[in-house]
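Removed: one protein chain of the complex. Kept in place: all other protein chains.
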Amino acid sequence: MSSKFFENPIIKWVEYRLPIFSFIDHSVGSGYPTPKNLNYWWNFGSLAGVVLAIMVATGIVLAMSYTAHVDYAFESVERIMRDVNYGWLLRYIHMNGGSMFFILVYIHMFRGMYFGSYKEPRELLWIIGVLILLAMMATAFMGYVLPWGQMSFWGATVITNLFSAIPLVGDAIVTWLWGGFSVDNPTLNRFFSLHYLMPFVIFALVFVHLWALHVHKSNNPVGVDIKGPQDTIPFHPYYTIKDAFGLGVFMLFFMFFVFFAPNFFGEPDNYIKANSLVTPPHIVPEWYFLPFYAILRAVPDIWFISAKLGGVIAMFASILVLMLLPWLDRSKVRSARFRPVYRQLFWVFVLDCFILGWVGANSPDAVFHGIPFLWIGQTGTAYYFAHILIIIPLISILEKPKTPPESISAAVTQAAE
Amino acid sequence: MSDTATPTATPDDKTRRDFLLLSTATVGAVGTALAVWPLVDSMNPAADTLALSTTEVDLEPIAEGQSITVVWQGKPVFVRHRTAAEIKAAEAVGLGDLVDPETDKDRVQKPKWLIMVGVCTHLGCIPLGQKANDPKGEFGGWFCPCHGSHYDTSGRIRKGPAPKNLPVPAYTYLTDTTIKIG
Partner (left out) sequence: MIKTMKNSLKAGLAVLALAGLMTHGAAPALASAAKVELPARNWSFNGMFGTFDRGSLQRGLQVYQEVCAACHSLKLVAYRNLSAIGLNEDQIKKIAAEFEVQDGPNDEGEMYARPARPSDRFVAPFANDKAARASNNGALPPDLSLMTKARKGGADYLHALLTGYKETPPDGVKMGEGMQYNVYFPGNQIAMAPPLAEDAVEYADGTKATAEQLAADVSTFLTWAAEPELEDRKRMGVKVLLFLLVLTAMMYALKRQIWADQH
């Protein structure tokens, strides 16, 4: 915001009592210095924020027409689709918005891993990000139960049953989660309540995430610190317009699915009303859970730990272990651009995540050209943990990185030449 | 502001950019406004609600001097088969005596049948007078117990705090003895 803006008497009056305008200016305005070399991979955080807002807005109005009761939930969703004004649009936006949110956040996280955004001094920023992912997963899982289709019901049954793997108190915990002896009306009601609550928890986490971000500012593609004003440009107008353009491209992608392939990410079985006596032949979670689902199923009996408990531990560990990345990766160089070995292995890791997703989509006893999926899943799971716990620490010590440029502005000048 | 490199632009660039900025912002704002409409409109009555917005009433079983209450759009509608005396009383009132001047003829399609929304125009209570032993107020029509509004045999406000006559809904005779309200 220009200095002229701050001389306006009304602005001055408000600013004296509540410095909201300078707060905005220092957060996303011309008063926020941002590395001048951010590429389009840095768009995904703000995009995720926009999708969060879209999800909350559509969710609030959908809740006005939704009935959280096992006898009416499925029909009330269909009433939204058929009778409520623009109900089909709101529901399809909300439904596909969930998938979009995960696409954006996964890309955002891979970007963080590639460019070393989790490294000192941004460890907490990264950990809060992982917490946001966990909160999103809980929200998405509970939201998927609400339409009370076959996948809603059986997904809820399978996932809540994971907790029965906990020794001694497992069954008591599952009964407590259900509020009964199976997934039923009390379960649906609490999931609705929590599904409505969680986005506000996510909002709070996002606020802290941004707070931490603003302390040390964005990382950047070359991964060297900001050394002075020559390395930065004001967030506004440079990155506001860049984010806005990115938003336009993303909305084209998002709206294509909403209007022309609204059920692309969904499962046909969820258009059959929940039936507690018939399990669909293939229970698959939503695509964004597939890699974790593969990890869950990959673990065999190990010593005294049953496959069931081991699978649950491995699945949760696969997410929690990400929080340790800042300490597992000891390399002083942030950006993979200057880490030839790490860069190759990063892409192997990305590929591994996709393979796990592919395994998760297939039946565990299926066979792919003579190779059992179980085996592929176990190899993929082993590599996932090996990458994070062994490969990353090892190459961070053994690898000889190239020398990053002196400064951001030096890197920009080099690139221009 | 001070610790960042300041952009420089020639005046010519600046006007061009200002124009593009203004038009892009306008298109963006229009798009956002259009996108908000579905959220707002979803709170309007849904198609199934609108489909139930008419009510058909069979008048045949209502004897002279009797009233029934039917539900239309969630509100009570009074249907009264008026006696000759009630019709006469209603027609005899001069417009000058009325708070909300309206002739009886304007309030009915057939004098025998008085059809109106039974919600007091003061604060939304339901007036008494539908049953034979209800208090009917000083003008022999309806009486609202909440704040003492008296309505006459045409449902017009005569005394008390209510400002308007009981409203007559739109209705049509489908046959001689059935009406469709709404």
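Order of writing sets the labels: A and B. Residues in every chain begin at 1.
In this section, a residue touches a chain if its C-beta (ideal position, glycine included) is under 8 Å from a C-beta of that chain, and two chains touch if they have at least 3 such contacts.
Nothing here was measured: the structure is a model prediction, and the numbers come from that model.
Trainee: Using the touch definition from the top, which of A:28, A:48, A:89 or A:159 touches the missing chain?
Mentor: Among A:28, A:48, A:89 or A:159, only A:89 touches the chain that is not shown.
Trainee: Which is it among A:36, A:209 or A:339 that touches the chain not included here?
Mentor: In the full complex, the listed residue that touches the missing chain is A:36.
Trainee: Of A:193, A:263 or A:344, which residue touches the hidden chain?
Mentor: Reading the full complex, the residue touching the unseen chain is A:263.
Trainee: Of the residues A:197, A:255 or A:320, which one touches the chain left out of the display?
Mentor: Of the candidates A:197, A:255 or A:320, A:255 is in touch with the missing chain.
Trainee: If you put the missing chain back, which residues of chain B would it touch?
Mentor: Touching the missing chain: residues 7-9, 13, 16-17, 20-21, 23-24, 27-28, 31, 47-48, 51-52.
Trainee: By the contact criterion defined above, which parts of chain A meet the unshown chain? Give residue numbers in ascending order.
Mentor: Listed in rising order, the touching residues are 36-37, 39-41, 75, 78, 81-82, 88-89, 92, 103, 107, 110, 221, 233, 237-238, 241-242, 244-245, 248-249, 251-253, 255-256, 258-260, 262-265, 268-269, 271-272, 281-282, 284, 287, 290, 350, 354, 357-358, 361-363, 366, 412, 415-416.
Note that in this section only the chains that are shown with their structure count from here on.
Trainee: Within their complex, state which residues of chain B touch chain A.
Mentor: Per the touch definition, chain B meets chain A at residues 1-5, 7, 28, 37-39, 41-44, 46-49.
Trainee: Under the touch definition given earlier, write down the residues of chain A that touch chain B in their complex.
Mentor: 3, 25, 30-31, 33, 36, 57-58, 61, 64-65, 79, 82-87, 89-90, 228-230, 232-234, 244
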